[in-house]
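Missing here: one protein chain of the complex. Every other protein chain is in place.
Labels run A and B following the written order; every chain starts at residue 1.
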Amino acid sequence: MSILTYISKRLAQAIPVLLIISLFAFSIIHLVPGDPVHVMLGSHASEESIATLRNQLGLDKPLTTQYVEFLTKAIGLDFGSSLFLRAPVGPIVVERAKNSASLLIYAVIVSLSIAVPLAMLAAVRRNRLPDHLVRIFTTVAFAMPAFWTALLLVLIFSLRLKLFPTSGLGQGFPDRILSLTLPAITVGFYLAPVLLRSLRASLTETLSAEFVEAARARGLSEGRVLFKHVLRNSLIAMITVLGVNIGFLISGAVVVENVFAIPGLGSLMVSSVISRDYPVVVALILVFGVAVVFVNLLVDLSYAVLDPRIRL
Amino acid sequence: MTSPDLDRGHIPSSAWKRLQNRALSDRRWSAYTLWAGIVIILLISVISFGAPLFGFTEPNQTDLLNTLAPPSWEHPFGTDDLGRDVLTRVVYAGRVDLTFGIITTYVSLFIGLFIGALAGYFGGLFDTIVMRLVDLVISFPFIVLILAIAAIVGPGLTGAYIGVLVVSWALYARLTRGEMLAMREKQYIMNAQTLGYSTWRIIFIHSIPNLLRSNLVFSMSDIVLNILTLAALSYLGLGVAPPTAEWGEIIAQGQKHLFTAWWISTLPGLIIVLVGVGFSLVGDGLADRLGEHGGGA
Partner (left out) sequence: MNQNTQPSNPGQQHDGPLLDIVDLTIGFADARGIVLAANQINLEIQANQTFGLLGESGCGKSITLRSILGLVPYPGEVVAGQIYWQGHDLLQLSRKEMESVRGLDISMIFQDPTSSLNPVFTIGDQIVETLKVKLKMSKQDAQARAVELLELVGIPSPEQRLKLYPHQLSGGMRQRVMIALAIASQPRLLLADEPTTALDVTIQDQILNLLADIQHQTGMAIILVSHDVGVVAQNCDVIAVMYSGKIMESGLAHDVIQTPRHPYTRGLLEAVPTLEGAGQHHPLKSIPGQPPNLADLPPGCPFQPRCPFVRDECATITVQLDHQLPEHGSACPFVS
């Protein structure tokens, strides 16, 4: 099977998932108890403005027509207009998605640089002091609320050491990196214990594999055995663990964006839920859904590249 | 189970001591985690639910002459901008958070157990659909899903309860279905239907130890996750609304004074971490006891 057939097959499998997500997004406005238009505009709105909004949202048409229209528009990235920001949702989402993506990538790098060395240490010194210390770290880090970690970091690094800004995104690349550092550390730290737990388990398994013993018996140095043979074998496990926890990662980022006032999708989601800006909420659910499906596709594809036993 | 009469006269005593210490420290670690966790959880629950007995009278007692006071003997966690004692608020908040964590976890465990058992037992189309849904719920960013529910139901504790339940049944369903499938395979081999019991009953009864093990162990981290989720929602202004004391709410209220009164936002977090560590320790201890991973060699 060629890589293209494989991709198209996987995409086809993703369609039902995307349809379920779109149905959920679509139904949100209809699940709101009472009249959603009243909820959105408040109780003092005039009959006229209510009718206009209802018409604008297409709520006066039959449900199936509404859904089909919703889907076709969504495919063209047309999510209607934000009631609160009074602008088309599409461009806002695209702009903010860039900021969120930068944060997520930065956070993954931070998280892996915490989790991989510690998992390695714990697995190599299994059931000994380093392993116990890593276990304590994992347990404590897992229990730390991300927004609280963020505040601690702000107190130490922004207030005391004045190394990083407390909130927002600066202008230009170096400034952005600087502004994203504390948020990325927070999200990375939030994800790290989850990655660490799975990685420790998978590294332990790899370390007990016969090929590791065989490599040692061949007289390869311990460093070479660990950093070439074991780590290369665990790459697949790492990517799997990342893929499985993509939802957890995004959840952390959503909260942390709000702490640091980063104009990303997460802060947009929260402000839109608070202001009952349903078109934006609906668009964001779709965007997050597509992102998750896309990442899972990437994960599957990377297996094929990394593991010679899997042939497409 | 050390063999008493090992033939070991030839072993230097230093080497033998090393082995004995290794065996002992292994045992100590797994014995203490469970009890340490239980003690932490009990201690915090008792203080929280029996607050007045420990001198914590009123979480919203303001004292405008004593606002933003730093930690002292009288106010170990300091006071906030209304002069309320932060520790008292943290203690009362524990009622909301612990109740939330435990109810959401065990209701979703029950729902997940039920759905997963049915899916694993019947298989077929029902199983396929359920598991697709489970995969979707698990891979979707849970906070986005919960925020979406909050958008429907409106902000508040009810929205948080519904949101977390909608999300967290899925992992239990997956765990349970796996155990049921494994059990069904075994059962076919043993062919126990001949005993006259219904297969359903046999499978379910036989699966209970495995179901309990995996679901119970996981439920401990789930309690932590759910408490953290409620705190995050309240922090974002979508969970418990002020003036009701809740851990995330306290931290959010303190954030505007972070640079002048650091204690309001930072010290309550320590209690959240302590509770989380407590439940995780119980989970680890249970996993050890219930033989999820029997030690080494």
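Methods note: contacts are C-beta pairs under 8 Å (C-beta built on N, C-alpha and C of every residue); 3 or more make two chains touch, one makes a residue touch a chain.
Worth saying up front: this structure is predicted, and the values here are computed from it rather than measured.
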Residue among A:27, A:56 or A:127 that touches the chain left out of view: A:127
Contact with the hidden chain (one of A:220, A:244, A:261 or A:301): A:220
Missing-partner contacts on chain B, residue numbers: 1-3, 5-8, 10-12, 15-16, 18-20, 22-23, 26-27, 30, 295-297
Residues of chain A in contact with the chain not shown: 126-128, 209-211, 213-222, 224, 229, 232-233, 306-309
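Methods note: only the chains that are shown with their structure count from here on.
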Chain A and chain B, separation of their C-alpha mean positions in angstrom: 22
Touching residues on chain B, where the partner in the complex is chain A: 26, 29, 132-133, 135-136, 138-144, 147-148, 150-153, 155, 221, 224, 228, 231-232, 235-238, 247-248, 251-252, 255, 258-259, 262, 265-266, 269, 272-277, 280-281, 284, 295-296
Residues of chain A defined as touching chain B within the complex: 16-17, 20-21, 24-25, 28, 31-33, 126-127, 132, 135, 139-140, 142-148, 151-152, 154-155, 159, 244, 246-251, 254-255, 258, 269-270, 272-274, 276, 278, 281, 284-285, 288-289, 292, 296
